[in-house]
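There's a structure below that I have some questions on.
Removed from the display is one protein chain of the complex; every other protein chain stays in position.
Chain IDs A and B follow the sequence of writing; residue 1 opens each chain.
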Amino acid sequence: MPDPYSLRVNGVDCEVADSDIAESLLFVLRERLGLTGTKNACTEGECSSCAVLIDGVLTCSCLVLSATAAGQDITTVEGLGDGRDGLSVVQEAFVDEGAVQCGFCTPGLIVAVHDLLEANADPSDGDVREALSGNLCRCTGYGRILAAVNTAAEAKRSQP
Amino acid sequence: MSDVVVARSLDEARGALADHPDATVLAGGTDLMVEINRGLRRPSHVVGVAQVPELRLWSVADDRVTVGGGVTYTEMMTTPLADAAPALAQAARTVGSPPIRNAGTLGGNLGTASPAGDTLPVLAALNAQIVVVGPDGERRMALDDFVVGVKRTSLRPGELIVRAEMDRPTGRQEFLKIGPRNAMVISMAGLALVADHDARAVRCALGAVAAGIPRARDAEAWVAERIDWDNGAGVDDAVAAEFGQRVAAASAPIDDHRSTAAYRRHAIAVLATRALKRAFAQGGSSDA
Partner (left out) sequence: MTSEAVNTAAGGSTATGTGTDTIVDAGTRGVGADVGRPDGVPKVQGRFAFSSDLWADDFLWGHTLRSPHASALIRGIDIGPAVAMAGVYAVLLADDVPGCLTYGLEHGDQPALADGQVRYVGEPVALVAADHPDIARRAAEAIVVDYEVSEPVTDAEAAPTAAPIHPDGNVFREIAIRHGDLDVAGEVVVEGVYEVGMQDQAFMGPESGMALPDEDGSVELFVSTQWLHVDREQIAACLGIDEEKVRLTLAGVGGAFGAREDLSLQVHLCLLALHTGKPVKMVYSRDESFLGHVHRHPAKMWYRHHADRNGHLVKVEARIVLDGGAYASTSSAVIANASCFAAGPYKVPAAHITGLAARTNNPPCGAMRGFGAVQTCFGHESQMDKLAAALNMDPVELRLLNAIGPGDRLVTGQLITGTFPTAEVIRQCAYAPEPEIPLSDDRRDLPGGSGRTTDAADTVRGTGFAVGFKNLMFSEGYDDYSSAACRVSDGVATITCACAEVGQGFVTLAQQIARTELGVDEVILAPAQTATIGSAGSSSASRQTWMSGGAVQAACREVRAQILADVAAEWGVSPDGLVLRDGLVVSLDGQQEALLAQVTAGTGYEADVEYHHAPTEALDENGQGNAHVSFACAAHRATVDVDPDLGLVRVRDITTAQDVGRILNPTQAVGQIEGGIAQGLGLALMEEIVLDDGIVRNASFTDYVIPTTLDMPDVTIAAFVEEPEPGAPYGAKGIGEPPTISSSAAIAAAVRAATGQALPRIPIRPADIALG
């Protein structure tokens, strides 16, 4: 058992005690901290539905041993809303463009698109597709998701 | 010590490993955590090395490229390493997805030692020396001596992969990889080829088509005599095709759920032919 440790999630310090050594950050976020927005679709790094930002770096939380993330700044989908109605421009675009169906891949995509647009304000279609090539979605065929990324990018660029 | 140590220096990592030589060394987690999540591996102690600054170093010299074990795939693609070792950047770009490339490291790829490890053919083709450090100090060895079987290395208990040191030849570099879709794939067959104009040599190594990472040395020697090194003319189609066949002869593929031996052998021939032609094409340059 690891010593108790603290995770800083969405700006809040959260104590983790009595955990098993083998617990992933995904498991701890979901089952110990109640942050179930981060999703558990494959737990093998093949779908990105568990994507979070760790010190600003897009990461599959299923592949992070939780105790090793102590002291790092973790941002989950729950920590991304900022604008109108608590939605970020990315979240708003996903709602408006019909990019959500079952919604299981959505949180990971929201995090990944935030990451993409931070790094590249005006990505080409190829850039978007490559950046999101790890975010599996089984419902949409990606068409509305790509439309939402374009909409979000435009909205972000037009922000003051 | 705690069951989980996040080492902040190489000394701290070495110390933790000295205390628990059986500890699991965890870098990017992209391979190990899959096993842990599936319950296939239950570590008693973990030493996290992703935040060891010494392992994240890389350097580029005129004739040498050094890449720390903790350098991520994303860093291989986005730092000056991409120009100094283009095949490494090309291979890195085929690994998993962007978040995987942000986490996965060269040391992790080496430590897992899968025949399908994407950077391994590049390291082989660049004559890489693998440098490890352990209780008995530093050891260095060629890739062939490091990877000794399918997912087996010669790493000893308590040892850490510190860096890989590789050639920086003057010619072009090519990495090509086949998977079952257009992104995020495990290699069905992969190949790295580098042209070394100073040494008048072609070096070519193969992934996912043998228990190890074979170099196609006979084919390399055969084709080196057929390259017009002085005038830089392109490679003749027939030479490229025969080179492909000779490279394929260095493979020893198997049938598995990902593909067949026959396809893999065929594919290696095609990839080698194309890689050679690209490496000696007039104009252009190696892209990622």
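Keep this in mind: a residue touches a chain if its C-beta (ideal position, glycine included) is under 8 Å from a C-beta of that chain, and two chains touch if they have at least 3 such contacts.
Treat the numbers as computed from the prediction; the structure is a model and nothing was measured.
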Residue of A:L25, A:V100 or A:A153 touching the missing chain in the full complex: A:V100
Hidden-chain contact residue, picked from the options B:Q51, B:T153 or B:S259: B:S259
Of B:T72, B:Q90 or B:T153, the residue in touch with the unshown chain: B:Q90
Touch list for chain A against the chain that is not drawn: 20, 22, 27, 30, 34-44, 46-47, 49, 76-78, 81, 85-87, 91, 94-98, 100-107, 110, 126, 128-130, 132-146
Residues of chain B in contact with the chain not shown: 37-39, 90, 93-94, 174-186, 188, 190, 256-260, 262-263, 266-267, 270-271, 274, 278
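The rule is simple: only the chains that are shown with their structure count from here on.
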Contacting residues of chain A [partner chain B, same complex]: 1-3, 21-22, 24, 43-46, 48, 51, 57-60, 62-65, 67-68, 70-71, 112, 115, 130-131, 133-135
Contact footprint of chain A on chain B as seen in their complex: 2-4, 6, 26, 28-30, 33-34, 36-38, 42-44, 46, 48, 50, 96-100, 102-103, 183-184
